[in-house]
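Missing here: one protein chain of the complex. Every other protein chain is in place.
Our next item is chain A:
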Amino acid sequence: MSVVLVDAGGTNIGSVRYALQRLGVDAALTADAQSIRSADKVILPGVGAAAPGMARLRELELVDVIRSLTQPVLGVCLGMQLLCEHSEESDTACLGVIPASVRRFEETPERCVPHMGWNRLSPVAHHPLLKNLEEGDWAYFVHSYAVPVGDYTLVSCDYGMAFSAVIASGNFHGMQFHPERSAQVGAKLLKNFLEM
């Protein structure tokens, strides 16, 4: 099985790559359209901001490449947000392969932004990506923007308000938390993705 990590300049690429190595998969880091099209699985990592993230994909001429993929695709953190239609972060048009939009968390005295730390997952749908995932499993989040709960939500999370922790539409999937930094729960979900 060939797995590629889209090299769009995110700083967590190394961590995601190591997490896959711990599962026995050596993922290539690439920005090459042909390698991405021909891979069995494609992962779009990314830490950073939406506008530079999209600018980088345009610069690499990968926008249409990613949109037209038919194999399982997984976006992680900002990578997930880039799969959505639009992000409130700098009013950015994203890839639009998952019919969702990204909003900023509202700051309140009880809610620090960024949402940083371990929070519990609540599966709300049945999906192969969620195999063996249990209600209340912990995952590690670091983000200021989030996708509201909608038809595309597979797992929700509560941070004073419910938001999407895992989303999917067709072959495109996204995880808002960092599976590469979510200990055994993260490894379980990455393994499920590799087995899809």
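Just so we're on the same page, a contact is a pair of C-beta atoms (placed from the backbone, for glycine too) under 8 Å apart; a residue touches a chain by one contact, two chains touch by 3 or more; residues count from 1.
We adopt the following convention: contacts and distances are computed from a predicted model.
Remark: of the listed names "Imidazole glycerol phosphate synthase subunit HisF", "Large ribosomal subunit protein uL23", "tRNA N6-adenosine threonylcarbamoyltransferase" or "3-isopropylmalate dehydratase", the one matching the undisplayed chain in UniProt is "Imidazole glycerol phosphate synthase subunit HisF".
Which of A:159, A:172 or A:193 touches the hidden chain is settled by the complete complex: it is A:159. Note that of A:15, A:30, A:71 or A:101, the residue touching the chain absent from this view is A:15. From the set A:2, A:35, A:144 or A:169, the residue in touch with the chain omitted from the display is A:144, counting the whole complex.
Of A:33, A:49, A:125 or A:196, it is A:49 that touches the chain left out of the display.
Within chain A, the residues in touch with the undisplayed chain are 11-15, 18-19, 21-22, 47-49, 107, 112-120, 137-138, 140-144, 158-159, 178, 180-187.
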